[in-house]
Structures are given as C-alpha cells and as structure tokens.
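The complex is shown incomplete by one protein chain, all other protein chains being positioned as in the whole.
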Amino acid sequence: MAKAYTPGLKVTARTTYRVRRLLPVTGDVRVKVGELVSAETVVAETFLEGDVFPIKVAGMLGANPNELAALMLKRVGESVQVGEVLARSKGIFGMMKTEAKSTAAGTLESISDSTGMVIIRGAKTPVQVRAYVAGRVAEVIAGEGVIVETDALFVQGIFGVGGETWGPLVIAVKSHTEDLREELIVSSMKGAIVVGGARMTAGGIRRAREVGVAAVICGGIDDADLRDVLGYDLGVAVTGSEKIGITLLVTEGFGDIAMAERTFQLLLAHAGKLASVNGATQIRAGVMRPEIVVALEARGSSEIFTGGATAGILDIGTAVRIIRDPYFGFLGTVSALPEQPAVLGSGSKARVLEVALESGERVTVPRANVELSST
Amino acid sequence: MQIILSVAAARMCAATACAALCAPLCASPSASPPTPPLSVTAADVPWDAGGSIEISWVPAANLGSATTWLVERSEIGADGTSGPWVTVAEVAIATTTTTAAKLSHTAPYWFRVTAVGSDGSSSPTNSPAHTTAHRNFFIGEKLPLFSAILTVCACVIYFILAARKGRPMKVRRIAALEAIDNAVGRATEMGRPILFVAGIQDMDNIQTVAGITVLGHVSKTAAEYDATIEVPTSRSLVMEAARETVQASYLAAGRPEAYNADLIRYITDEQFGFVAYVSGRMVREKPATCFYMGCFYAESLILAETGNSIGAIQIAGTAESSQLPFFVAACDYTLIGEEFMAASAYLSGEPDQMGSLKGQDAGKAIASVLIIVGVVLATFAALSPGGFATAALGALRGILGS
Partner (left out) sequence: MRIVATDCGSTTTKAILIEERDGVFRQTFRGEAPTTVEDPFADVTLGVTNAVTELQELSGYKLIADDGTIIRRASVNDVDGCDMYISTSSAGGGLQMMVAGVVREMTAESAKRAALGAGAIVMDTIASNDRRKPHEQIQRIRELRPDMVLVSGGTDGGDTKKVIEIAELIAPARPRPRFGSEFCLPLIFAGNKEARTAIERIFSGEGFALSIVDNLRPTLEREHLGPARERIHDVFLEHVMAHAPGYDKLMEWANAPIMPTPGAVGDILQTIAKGRAINVVGVDIGGATTDMFSVFGGIFNRTVSANLGMSYSISNVCAEAGMDSVLRWVHLDMDERELRNRVKNKMIRPTTIPQTLEALVFEQAVSREALRLAYVQHKAFATTLKGVQQQRTVGDAFKQEEAGKSLVDNMALDLMVASGGVLSHAPRMEQTALMMIDAFEPEGFTEIAKDSIFMMPHLGVLASVNPRAAMEVFEKDCLVILGWCVAPRGEVRAGKPAFEYTLTRGGTTLAHGQLVGGEMRLVRFALGESGTLEVRPEKGLDMGAGAGKPISREVRGGSVGIVFDARGRPLKLPHTQAERRACVEKWLKSLEVYV
C-alpha cells in the first residue's frame, strides 16, 4: 500500500492541550501543581538584568585611565543617579576641578584602569508570565515556569502576526465563504476574538483596530493588506513580536480563500466562549504555527497535544488541502498514489498523487503540494 | 551687447573704406603740403568710466604727401579760456579714428587734427564743438564679464536648486578623499597618531583654507574612530583656526571629551625650522598616517619622503604645480589642484556645496568650449585670411570684448 508522510495543520474539536509557560531567565514560580488558573493568572515572574551603560569617565576628566580609581567618588556596588558626580579631577592647586557626572541611573558595576571606562548597570526590569489559557497547573518546573493543561478546542492556523491575546469568541460572518468586510465589525467587539470567513479585507482590519478587537481570524489575507498593517513587506516568516495592537491569524493562506468549513463550524459551535490566540509564526528550524485555543470543561481526553508541527500518513481516502497553484486552497481526498514519479507541467519529475476534489473533478498534483486538511 | 557689436562693425567699415580710398592715391608723388581733413568730430565714449573721447575725421579725397595724422586736444579751463594744444596721438594715415584717454570728466575739450607729411603739415581742422567725457553708470567693456558672471551664477543657482530637490549630483570619485577612512582606520588599528600639516602659509592663502576644511573632515573621522590627531602649524593664526575646526569636529562626532587642544600647536614661522621639527617628530613618533594639505614649497619632498620611510599612509593635496610631482611619487594619494579646492564640497556632500561645485564646473565647461572654438577659428583665420573664420573670429572677439 502506497503511503507517505506529509505535514498538516491540526484542527481538533477536543484535545488535551498542554502549554509550557516559561521565563526567559530563572525566577519564581507563583502557582502550585493542581491549581486552577485563568488566562490572566501570573504563573511566574522574575527580574531581567538591567541595561548596561558605559561612561568614559577618564576622558571626561582629562585624566589617565590608571589614575581613575583614585579620582572616583563612587565605589563599585554603589547606586548612582543621573547627574550624580562619579569622579572629580585633582585640578591645579585644588582649583579648576572637573567633574564627571553620570548619564545613567543604576549600580556602578566596574571601573576600568586600562580604558578609563565606568560601567553602570541599570535597574532590573520585572518580567511576568501569565497562564495564557484557563486550565490546571499540571507541572511546575522549579525556577523556570509551569505547564498548564486543559481540555480544549485546538485550531492551528498557517500564518499570523501579533502576539498572545485572549477574549470572547465572536463570529462576525454567516458562512465560511464570506469576506470579513468593514461593516461587519461593530463596536461591541472590543476586546473580542473575531472570526471571519474568507479573506479579511483592508477595511475590515482597519475597523477592527479602531474598535479595539483583540484578534481577527479568517481564511486568508491579501499580501498588500498585510503590508499596510505592518508598514513593511514581510521578508521572512518569523512573527509574533509585532507591536500593531491586534493579532491577525489566517487559517489557509494568502489571497482570496475561504476558511475550511470544518474549522469554521468548530469555531461557530464555541461562539461566546473565552478563546486564547497566539499569532506567533516561525517557519524555520523548529516550526511554530499560530493557534486558537478554546478551553473546555475537563472530560478527560486520551490524546495529548503540545503544539508544534504535525504530520500524518497520506493514504487513499485521506482528506487533503492543495497548497500550491494552480489548485491552491482546493480541498479533496486522495484517490490514487502512483509509485512512479511523473513529469509535471513545469517539466520537473516528481512523485505525485491524485486528488478527488469536492467538485468531483480529479487532479494530479505533486505530493509536496498537499497537506492533511483535518487531523 | 548690441552696442558693442555696432561699434565694432563701424570701426571695421571705416578701416576698409579708408584703405580702399587711399590705396591708389598714396602712390602718386606731390610736393605740396598735405591736405587737412575735411571735418573732425569728437564724441564721448559711451558705457565707460569717463575720461575717454573718441575723435574721428574725414580725410580729404587727395591727401597729398600726408603720412600721419596728428591729433591734439585743448582743455577749456574754468574761466572759459582754452589751454595749450596737447598731443593726443599720432596715428597712421590709414586710420581715421582715435581715442583720447585719461581726460578729466568735468572739463570740456576741443580737438583738432592735422595731416603731417614729408613736405610739412597741413592746417589743422578743429572739432566743431567742445566735448566732455561723461561718466556712465555701466561700463560697456565689462559687459562680457558681467554676462559671464551672470551665466555662472545662474548655473550655480540652478544646480543648487536641483541638488536641494534631491537630484543626484554625480561627482567623479576622488580616491584620495575616499581613502581618508582607510588612513584614519590604519592609525586606529596601529595605535599610532595621525599627523596633519596644513601647509606653511597663513590663513590668507586659499590653499591653507582648503587644507583646514579637509582637516575638519579628517578630525571628525578621527573622533569617530577614537584616533589621535596631531596638527603642527607654522603660523599662529592657522593654529587657532585648526583648534576651532578640530574642536567642532569632535563635538559633531559626539565626543567633545576626547578633544585635546595641546596636540594642535604652533612651531615656528621659519620654513626649515618647521620642517626640521615635523620630520623629527615623524621619525620619533612614527605616525601611521600623514596628511599634507595646503601650500608647500621645498619642504614637500622632505616631508613626504620621511613619511614614506616610516611606512605611513600619506595623503597630500596642493595647488602648487611644482610640488605635485613630488607628492604624487612619494604619497599614497594626492589631490591635484582643483580636486583639492573641491574637497570640501565632495566631503560634505551638502546639496548647496555640491550644487555650487557643479555650477562652477558648468562655467568652466563653457569657458573651455569658447577657448576651443576660438583656437579653431584663429587657426583657420591664419590659414585662409578673410574667409568665414576671420569674420567669425572677429565676431567672437567682439562678443568677448576682444
């Protein structure tokens, strides 16, 4: 039997979702194993080391670096304020003394006798990690963070921009083929996760940002509209840290493309519930796809999913999505898996498969150009 | 312009007419004194600073034995009496006009013309009325210069405006100026100082000024790289100017604390005393980079050779054509004449400076074209006199005020 591995996006009605919530550096965990947390709960916090400010004190005094230690008024470890005098030159007969003032606030970390540079370490900045999804603390990793677990509806998107956010799930369109137009966004959607059908239009995105929508989820987006939102042409798909005030997530790809009906129906069924969305996408070593998580009441699910990329086995009858032109976005099932490579329209030789489209038509496409459509 | 043309044309016509008239007559011998001119007129020369009157006369049909014309003037004093006759000029017989110069522009003058020959002089013919040389608001002969200035200014303004609008100004790459970063970098990596000599002349020399401009750029780069720059000077004023410039550069580079005025010092006005100091300093301190930017004489080769022997990168710039070969041979890069003067515009890249550089270039281009055209016409005029080239050359001379 011909089989092949192929990547796919996970869209599942119920799964046990486990998420690692870790600090960038070691710190304190604020919750215990078994504790129930909401999306906003701070699960761990710490302080990041302050910024470093070098000041060329010897130069300011016109002194030799090796004389600097004797001229310093502040010692290593002392705290300094902006404008505070760090060192004073001897001057001529006690007159005409020059002073070196600090240009930064923090703690004096070191004094160099070879370059005359003094290093001030700024105040530490607090870092907090929240739970992101409502659930139960399954595990505590001492000093680093926790693993939160919950039963959830889990939908992986293909691409997103903007970071983590959460809010009530609101369905703005009637069907999965309807574009998210400007007039569909109303002011009551402030802070919500808005689900559209097909493409999110430029007007729709603009209105959503005006209203203060937390996140928009659609089937597709136009490249030009994404460029307008970001203010630049995205070169490499590593996203999540954009500061655009909204998280955008597409489930299918770029262009006019409807959301897969199954995905839409799943989201529709949970309208009004609290959803967590993360737009962060990273398509390089260690693939990361954007996601929508809706926490459900615990009922015990056998399957455990921890995010990341998924893959499955391609077989006759498997539901697939074609992900490259000329059939981009078409859904269907595998109807044949020929062993021998075939010559494509482009002249290349590649292994192919035959897909029976929803319309009944059968098309042949390279195996590399399909992904599993609902796993 | 029109006036000059017509005056020139009038002169030419008069000359040819006269030559045609007297050619057959001069040949016939005669013993009687020459015939005086039929009439004499005097007119103030227009478009001048005053002090000149043009006198012209109509010779008689039969000149007799006349060989020259004697032109004389008489000044009318404040009391209305005329003074003695003073010779204005003695001109060849073919000529019928002359200009009396260096006259007072307040007093009126009488003029008279006498034909002089081997058989004595004719009776003089007087000008019918007295004439005063008036001062004019515009001096006609400066008009070509004026229009040249206008053209160059227009070019400069046009290019400045174009540059401000963001039109790219293409300037040829000057390797010597591009190499400044490299030269300063070398000093930084080697932990040695940079030596900058701005010539041995004072601030009134334009080359010294150009050198100080380059110093501004070099010291800014040095400040950015945190390299040490030493500037020995042979004039106290140059030292002051160099200090101001270097300090401003350190400030602009955001490192005012690194500026050290003691490194910019006055040595001596004595040419060879200065050279002895600089050479000695070079041999002892071994600077990694030496700049010579300004007016140099005999010391050019002494400095450049010393610098070469210590393995420094050397960049020179001077407009002294006699010193250029020495610099070219001994230095890594040399700014030649105009390049040196254009350095400030090149280095700053400011639209105003670039525009003015471009505008001046356009002016120079126009001048070059005129020179070439003139040379070509003069060559052809010499080869075939009286042809088209002669006329065109005459016209060109007329336009340019001969």
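Just so it is clear, A and B label the chains in written order, and each chain counts residues from 1 on its own.
What we mean here is this: a contact is a pair of C-beta atoms (placed from the backbone, for glycine too) under 8 Å apart; a residue touches a chain by one contact, two chains touch by 3 or more.
These figures come from a predicted structure and were not determined experimentally.
Considering B:L145, B:A261, B:A329 or B:A382, the position touching the chain not shown turns out to be B:A329 (whole complex). For the options B:V152, B:A179 or B:I206, the residue in contact with the chain missing from this view is B:A179. Residues touching the missing chain, restricted to chain A, are 7, 51-54, 109-110, 112, 114-115, 117, 119, 121, 158-159, 222-224, 226, 233-237, 253-255, 281, 283-286, 323-326, 328, 344-350, 365-366, 368-369, 371 (touch as defined at the top). Across the interface with the omitted chain, chain B contributes residues 175-176, 178-179, 181-183, 185-186, 188-192, 224-226, 311-313, 324-325, 328-334, 336.
In the analysis below, only the chains that are shown with their structure count from here on.
Chain centres here are Cα means. That of chain A falls 71 Å from that of chain B. Across the complex, chain A meets chain B through its residues 56, 59-60, 62.
Those residues of chain B lying in contact with chain A across their complex are 255, 257-258, 260.
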